[in-house]
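One chain of protein is taken out of this complex; the other chains stay put.
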Amino acid sequence: MPEQRSVTYSAALNEALQEEMRRDPTVFVMGEEVAVWGDGGGVFGVTKGLVEEFGPKRVRNTPISEEGIVATAVGAALTGLRPVVELMYGDFLTLAMDPLVNQAAKLRYMFGGQVQVPLVLRSNIGASGGKAAQHSQSLESWLMHVPGLKLVLPSTPYDAKGLLKTAIRDNNPVVFLEHKLLYFTRGPVPEEQDTIPFGQAMICRAGGSATVVATQAMLKMALTAADHLALEGIELEIIDPRTLVPLDINTIIESVRRTNRLLICHEAVERGGWAGEIAMQVLEHVFDYLDAPISRVCAKNLPVPYSTTLEEVVIPRIQEFISAVRMLVNGSNALESVFL
Amino acid sequence: MPEQRSVTYSAALNEALQEEMRRDPTVFVMGEEVAVWGDGGGVFGVTKGLVEEFGPKRVRNTPISEEGIVATAVGAALTGLRPVVELMYGDFLTLAMDPLVNQAAKLRYMFGGQVQVPLVLRSNIGASGGKAAQHSQSLESWLMHVPGLKLVLPSTPYDAKGLLKTAIRDNNPVVFLEHKLLYFTRGPVPEEQDTIPFGQAMICRAGGSATVVATQAMLKMALTAADHLALEGIELEIIDPRTLVPLDINTIIESVRRTNRLLICHEAVERGGWAGEIAMQVLEHVFDYLDAPISRVCAKNLPVPYSTTLEEVVIPRIQEFISAVRMLVNGSNALESVFL
Amino acid sequence: MKGGAPIRDPDRVEMTMLIQTNAEQIPDLISRCPELVIEMFRRMLLIREFDSRLPDLYTEGLVRGSSHASTGQEAVAVGACLALEPTDLITSTHRGHGHTIAKGGDVNRMMAELLGRATGYCKGKGGSMHIADFSIGMLGANGIVGAGIGIATGAALSASIRESKQVVLSFFGEGAVNQGIFLECGNLAAIWKLPLILLCENNQFAMSSRPTETCSTGEITQRASAFGIPSAKVDGMDVLAVHGAVANAALQARQGVGPTFIEAICYRYEGHFSGDTVKYRSKSEFGAWKEKDPLINLRNKLAAAGILSEQQAEDLAKEAKLRVDGALEFALASPFPPPEAAWEDLYA
Partner (left out) sequence: MKGGAPIRDPDRVEMTMLIQTNAEQIPDLISRCPELVIEMFRRMLLIREFDSRLPDLYTEGLVRGSSHASTGQEAVAVGACLALEPTDLITSTHRGHGHTIAKGGDVNRMMAELLGRATGYCKGKGGSMHIADFSIGMLGANGIVGAGIGIATGAALSASIRESKQVVLSFFGEGAVNQGIFLECGNLAAIWKLPLILLCENNQFAMSSRPTETCSTGEITQRASAFGIPSAKVDGMDVLAVHGAVANAALQARQGVGPTFIEAICYRYEGHFSGDTVKYRSKSEFGAWKEKDPLINLRNKLAAAGILSEQQAEDLAKEAKLRVDGALEFALASPFPPPEAAWEDLYA
C-alpha cells in the first residue's frame, strides 16, 4: 500500500482540477484571479499552476462580472463544455442567482430534457477572521431550496478532492461550497483517490448518546466537542452529509433510530437554515424514535459582525454546542422547563 | 357603523399606496410599468391612478434593470425617502439579491446603527395559469433566511391593505410578497382600516383536531378543505402567520398545545422551505405536546412546469392536502408504516 | 446601413443548408439566389400565420400563461437566421416563435408545446416562453429579459474554445439593453473576441415603454461603443437588409474578429402579450408602420424581379396556413403529458 499522503484542502482541490482537466479536454476553469493571484491561481490557491499547464484558453481570468461569468458558464455547459467557475466569495452568489437559479437549474427541465448543464460553481462559505457581513455568509440553504441544483459541502481534503471530481463529471449544475477556514487544513489524500459518489453521508464518529449532523467548520467543532463530552459519558454519533443535494437521509435516520436524539449544527443563519429541512425529514421518518426535541446550533439571526467579541456571539462556539448537547441528552422534560 | 365595503386585493393594495403617499411626501413608487400599464399602473393594477395623483416624480416607470432599481431604492432609503419598489414577478428577485441581501438587509447593522433603510420591495409569488418555471416561483424562504429583512405575505384584501401601510411606515427593509391568484379576489376592507401590526398571526378557523399553518393560495385551499374535513369530524385550526419575519410563533405553539398535531402548507418548494423553520421552532417549544410527526404539504422539488397536467402535480392540490390531514389525524403509527 | 449578402452559388443553396463561401457584397440577392429569398418569404409567411393565431388560441384557453406574438418582426428573425449556417446557434427571448421558425424549427412541435402537449418541444414543460430546439441550434426562448445574452456569450465562448467555427447570434429586445448582463457579457465577448452577434430587435416597445424613455442614449447602437464593439443599424422591416448585416457580422465572427452589435428597427404589431389592451400607442402610428410591412415589402420586390407571381404568393400563403392548420391539428390530437412526467427531466 502506498504511504498516506497528507495534503491541504486547497491542494486537494487543485489536484482534482488538474486531474480532471487532463482527463477531459472539455473541462475549463473561469473566474476572477484564477490564473494569477499570489503564487498563481485564485485567492485561496485552488487553481494554482493550472494556467501554466493548460494555458489561458482553459484557465480564464475574468473581469469582475459575477452574473456574466456564471451566465457564460451556463451557455458553455449547454454546448458541450464543462465549465468550472470560481466565485471568489460565496457572498457574491447574490450577483449570480439568476443564471444559477433561473437558468442553470431550470433549463433542462423547462426544455423537456433536451439538454444537460454540466456546470460546477465553486465558491466558499463561512466566517474567518473578521471578514464581516459581506464576506462571511453561509448561503447554502438557499441553494438546497432550488430544484435542479446539486449541493456539495466537503469537510476534508479527501472529500474535497473526490467530490470535486464527481462534481466535474456530473452532467448537472453542481454548487460546490468550500469553507474558508479549511483551505489550509491538512488530511490524508491517497494518490489513487478517485471520485466519491454524491449522496453518501459519512459517519465520522460512532456513538449512542445522540446523533449530530454537521459539516465543515462545524463538523470540526463537533468532533472536538465530542472528545470532551465523552469524558462525561456522552457518546456522540457525528454524521457529515457531505452533499446536501442529494441528501443521504437514510444514514441520519438509522443513526437516530439508535440514538433517539438529534442535533443539527450549521454555520448558516438559524432562521430558515437547512437544519429545518433535515429535521422535517427525520420527523417524517422516525418521529416515534425521538426521545427529545430535535435541537440545532446555528449562527444567530444576525449579519456577521467584524469584531472578535461580536463574531464569537454570532458564529456557533464549542461551549454553546456542548451545552446544547448536554441539554439534549438530559431529556426533554428539562428542556421544556427551560424553553417555556 | 359604516357598511362593509368589498374590494379586490389589488385595489386594497392600491388604496394603501394612495393613502400613504398622501400622508407622507417621502413615499415614492418605482418599478417597471408602474405608471402606465393597462388601465394605468403595474401589470396587476396595484399602482393604478397613482401617477395621475402624485406625478411622475413620485411614481417612476423604470427601464428593465432589476438590480439597479433595487440598489437605487436602497440609496434613496438611506437618504430620507421611503421607496416602494415593485418587481413585476417574484422570480426576478434573482437579479436583485445583492442590493436586497448584501445592502438593504445589512447596512444598518454593518454601520453600527447609524442609519435606517425604510424600503418596501413589493413583488409576487405563486403559480397561476401556466406561467411556467420562470414566472411561478415562491422564493420567500430565501428571504426568511436573511437577517435584517422583514417578510410579509398577505392573504386577504384586508391584510394586504393594512400590512402594506405598516410596511411603508416601517423603518426597515420589508419584502412584501403578494400572490398572483389573489389579486382579483375580493374581501371586506372597512373605510377606516389602518395599519396592521407585524408579527400577529390570525386564527382563520378554530378547531381541535389539528393545527394548520398556511398562507395565501394555500390558506384558501386549507379553508376549503376544512369544510370538507369537518363533515368527517376533523376540525382544523387554521393559522395564517401573515408575516414570516417577525413570526408569531406563540399563536402557533398555543394552538399545537390544544390540537397536538401540526401541518404546514406552503407553495414554495418543499426542500429547504419555511415549513422546516416553523417545525423546528415548534419542536423547540412544545415537542412533548405532539401526538404525531409534524407534517407538510408543499410544492414538489421541481421547477413549475407549463402544462396543466404537470403543474397540478407540482403545486399542492386540495386532495393531497386532505389526505395529509387524514394521515396526520389518524395517528403516528399509521404514518410510520406508510413512510418506512 | 443596408447590408449586402455573401455570394452564394445558387446551385449550392439548399433551403435548410445554406453554405456561405465568402461575403463579398453582392448587389442583388434576389437575382443571384432566388430560392434563398423565396425561402425567406416562406418562413416569414409561416411566422405571420403562426403568431396571428395566438390571440384566439389564448382566448379559447388553449394556450395558457404568457405568449408573445412577433408579427411585424418577421424580417428580423428570418433575415438573421438565414444568414447563419445551420450549425450556428441562436438564443431567443420571451418572444421566440419567429426565431424558432426562422431557424428551421418544427411548427407542429411548437404548437404542441403551446398547447401543453406531450409531443411539444419541451414535452409540455416549457410553453411559449421556453421553446427550444437544440437539434437546430436554437438554444431556447427565455422568460428573463436579457438572460439569452449570457447564454449566447457562453455558447460563443464554447465555440471559441472548441474551435468549432460556429457563430452564435443572440436575439434580444431593445428593452434588454438596460440589463446589467448586457454590459457584463458584451464586455466579455469583446475582450475574448468571441464569435457573437448581438442582435437587438428594436420593436419600439418594452411592454409600454419607449426606448427613448428608458435608454439614455438616443442611439442604441451607441451602447455597443461601451464595449468597443462595432455596430450597425439596419431596417428591420427589410429582410434583405437584415440578412446582409448579419452575414457580414457572421463572417467577421468566423474570422475571429469578434462580436458585432446590430440594431434592427422594426415594430410589434400585436400587444405585448395576448391580453394587452395596447392603449399606449396610436392607430396612426401602427398604420404608418404597416405601410412598411416586411411581407408586402418583400413580396413587392419579388414580384418586381419577376420571380414571384401573384398566384405563387397566394400559394405560399396558403401553404403557410395549411402548415399552421396542420400544426394545430397535430397539437390538438396530441395527448397531455401524463402526471408522472412531471418527475422526469430534472437531472441528467
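Per-chain residue numbering starts at 1, and chain names A, B and C are given in the order in which the chains are listed.
The working rule: a residue touches a chain if its C-beta (ideal position, glycine included) is under 8 Å from a C-beta of that chain, and two chains touch if they have at least 3 such contacts.
Everything quoted here is computed from the prediction, not taken from an experiment.
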Full-assembly contacts of the left-out chain, visible side only, are chains A, B, C
Answer key for C:His130, C:Arg223, C:His243 or C:Lys301 versus the chain not shown reads C:Arg223
Residues of chain A touching the missing chain are 32-33, 36-39, 61-68, 91-92, 94-95, 129-135, 300, 302-303, 305-310, 312-314
Even though one chain is not shown, chain B touches it at residues 28, 57-58, 60, 62-63, 65, 67-81, 83, 98-99, 102-103, 107-118, 147-148, 150, 171-172
Touch rule applied to chain C and the missing chain gives residues 178-184, 186-187, 190-191, 213-218, 222-229
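Just so we're on the same page, only the chains that are shown with their structure count from here on.
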Distance between the CA centroids of chain B and chain C (whole Å) is 38
CA centroids of chain A and chain B: separation to the nearest Å works out as 30
Chain A residues touching 2+ other chains are 67, 98, 102, 109-110, 147-148
Residues in chain C with touches to at least two other chains are numbered 122, 124-126, 130, 142-144, 180, 346
